[in-house]
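Input: one structure, supplied below.
With one protein chain removed, the remaining protein chains of the complex are shown where they sit.
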């Protein structure tokens, strides 16, 4: 029995609310249960210096968490004077995940910056961020299309992410904070709409895990990501 | 005629939504028109070192802005590695304003940290932050009261804030971004529920201003803050 | 009775010594009683990048305090690795105050940087800094005039500053450190030679203050700034 | 055909030289072909504050690269003033990997810090670092055992790491820099001596990868890590 | 012929003004010609953590330069966010030089911090700083003596410093900025009142220098430092 009462292969309620940052070229507020992440996409016509003059675009991401997104207050990174190693690791993952489905030549020499800010944290913030950032990115691409700023369609496929884990010996889909903090194994999967892998990150928190457990987690991830991609599609269609 | 179409002494629609950060001891989402600020209050039982052992509490504030709260993306302060001078100035102002209405002895040796994060910026973010932070603070004080953590009632009065300015020669109440960026004079007023001054900050952006203009701005501030205090009261009562 | 023995509307002895930094284009050492601030003006022919190409100049300021300007040693900001929020707030105020009386088109694409370094602190360092910085700025403008580097006369009026406060219920002019640290209300006024407001900053340290008190402080400020402007004039004329 | 001329499932020559840092409690210089990493283990009797008083030890790691470990000079992180996101990600991975095979109760309230400094980089520095750090850690544990500083045997199993990747459509074991920079998929595996997973990180650099490819990479990793564990054993036995 | 018109073995006019920082336990303003350095000594009853509990005191120094002490404005180190390598090198030298003549046991567990801030720079700021810091230190020691805070007399001898250099082939005493910037060899000497060496730092700016040149510079240093020590004595006696 999961603390959340969900079945082992059941996602939390996932909601995607569009138009939440009206000044951004793309945005959504994604909820994985109580976890809520505000994702915005900013289109910029200038590239980082090392990327210029190659006819290719760039997609990058930044991640943050409001101090009181958590049960006890977390120190503000702007006050601390730097981003933690965890924050940098997550934002690098978000950027890589999105770039895997973007055709940089079709994007032209433009940059899209995704900002993923966690308003409330209850486990799975990085997977919610990736899933929501794809929606914000897609909306921003639509905004560019409408202004003829593109050289083609840069979106090659959907991308979404989910965490799975082994909790008290049972593989579970979409861990919340309570489950995650006790899980023996924690894995994050980033998959395309076609079900191929963009990123897989599995970590043994206590005992090392077996190949059988890994395969069960992979199976759960495929199920969850199938559902997430359907929700992305619905949200993007509804907002057109 | 104001760009916003409002009368010279008319506030924007102000909304205060409670319960938006369920893990915090107090919180609200305050809107001054399109400007939206998420305010949370965190109760901590430890004080900063210099404040310990005096039988007095402490109230402080931090301020931040999501990168895409603005029309073009603003650089994330955590990435830049420091808070700007403007951010520090604002969060010092919020802290001072709240401390002016809190009885530190009644608070006991506890600290309340207010986090004010701007989700969308359209002028007046610091005044919205002060007004909303008071609501979050009051809710947190209520939470402490229910747990018998207080030595008395620390809230001595309401505190709220509004900006006024001289725009094309006319004194106006509650400037939005468009009005603010052209105003000749910009003033922020922090007043108590009893109509006394906690803080007044007036700046000539172009021409220096006269004492007559100052007095007109003060009159507008009194009107606006009366309305804000009524809204604070209503929000706090409805959430009890 | 004031701790200083002065009448309620009496300034400390104010002295302005010219020519104290012979390598600078303008400089003075200003004393408000025991408070002494060294102000230098540096003329630069390059502008900050965001200001270039508009035919306009720029005036900015930096503020510092020697570690032993105070009764107990204050940590050196260069060692701490950053300027405090208080320092940034003060230097932003000095810059804004001076820009309010400078015609940027007449200045041409030049920048003047004012450095205000407190050699000894006894209250009112920011108001002494503004008052002295205007003198250094004026001398530097004269230096530019003599070299035909200007497109007109950029000085539109004098600017000077003074602090007032409510101390044991009585409004006082020009608080020293002892008075300031006990004052219920502390206000800084920046006025032009014509008596108009450039900046007003009033803060209730303990009790909120009334509009009557505010008006009394404004009256004192007008008196004090009249005297400061006369002293600025005398110092500038004597040094010609 | 691999650029290196190796068979698809062939590791580079791996060497482990003991006793290279005579002042450290444990150390080795590990070579994966031309990649060379100096690993030292430092035993400290003090724990980080958050870990104290629980009767448990701690193992952590830091990673660095000499500026000229690379084909063109890389900027020194001490000069830049911070560790890059990549560095932090790697050192967090090394620490997690080692902690997975250490019994913290048996270690007692002691800390072991692993420093992994890359003297020459030719791909696979993080996997070489993990494999070598385990050897240095084991030697340091032996040093502690000889001084009766332990409450039991903290080493529960070996841990080693290897990278695999899909290069021009073919899964390969132990990528060198040339192969790695062109690989479509890059995966790092951290496994125990018993062949269970401590960490798996797979990233699609270009095209997303299929589950079949993932399974082939896993198979290669098992083979390589079997060989690495045998080399660790031999090095540790020879140095006893 | 020197640019300054001085004889090859002639110091600039040296002045030592006492009592310039009335809030400090010791202070002087020292001038080596146009070079002027404000030196203050702060007595603290707390030691740095690593020095505690040994019955010994500590003496340390910090060095700074006002932005417009120089011919063109130098960037403020507090704004830059760190002290330059040059600044750190100088302040370490000042601290070492003073510690060489202080009996740390006689000082007891107290710390004296010397702040040397350059108001105007015309070459030789570090040697002026050392010479002036000794005077401020001595005054502070006197202040401690008067309050019975000492365990004996901590001052074992005078210490003073001077720069010498080879300029167009001729060894010169006490270089000013013009001479220093063209000198082939630049050397700083820190000597005791008894004429022994505390520190010697000689650097070839262009050609390497011979042992004959070194010996000539040493001779000049002895002459100059004899004069400086006499001036220190006179200043300290006059201020008693």
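To keep things simple, chains are lettered A, B, C, D and E as they appear, and every chain counts its residues starting from 1.
As a convention for this text, a contact is a pair of C-beta atoms (placed from the backbone, for glycine too) under 8 Å apart; a residue touches a chain by one contact, two chains touch by 3 or more.
A quick note: this is a predicted structure, and the numbers were derived from the prediction, not measured.
Taking the full assembly into account, the omitted chain touches D, E. If you put the hidden chain back, the residue from E:47, E:155 or E:200 that touches it is E:200.
Within the whole complex, the absent chain has one touching residue among D:52, D:82, D:147 or D:168, and that is D:82.
Note on the undisplayed chain: of the listed residues D:15, D:42 or D:170, the one touching it is D:42. Residue D:113 is the one among D:11, D:30 or D:113 that touches the chain missing from this view. Of the residues in chain D, those that touch the hidden partner chain are 21-24, 27, 34, 38, 40, 42, 44, 62, 64, 66-73, 76-83, 87, 113, 115, 117, 119-120. Contact between chain E and the absent chain runs through residues 82, 85-86, 88-89, 91-92, 96, 100-101, 157, 187, 191-192, 194, 196-204, 207-211, 214, 218.
One rule holds in what follows: only the chains that are shown with their structure count from here on.
One simple way to say how far apart two chains are is to compare their mean CA positions; for chain B and chain E this gives 51 Å. With centres defined as mean CA coordinates, chain D is found 59 Å away from chain C. Across the assembly, chain A contributes 82 as residues in contact with two or more other chains. Taken as a graph of touching chains, this assembly is arranged as a line, each chain contacting the next along an open chain of partners. If you check each pair of chains against the touch rule, the ones that pass are A-B, A-D, B-C, C-E.
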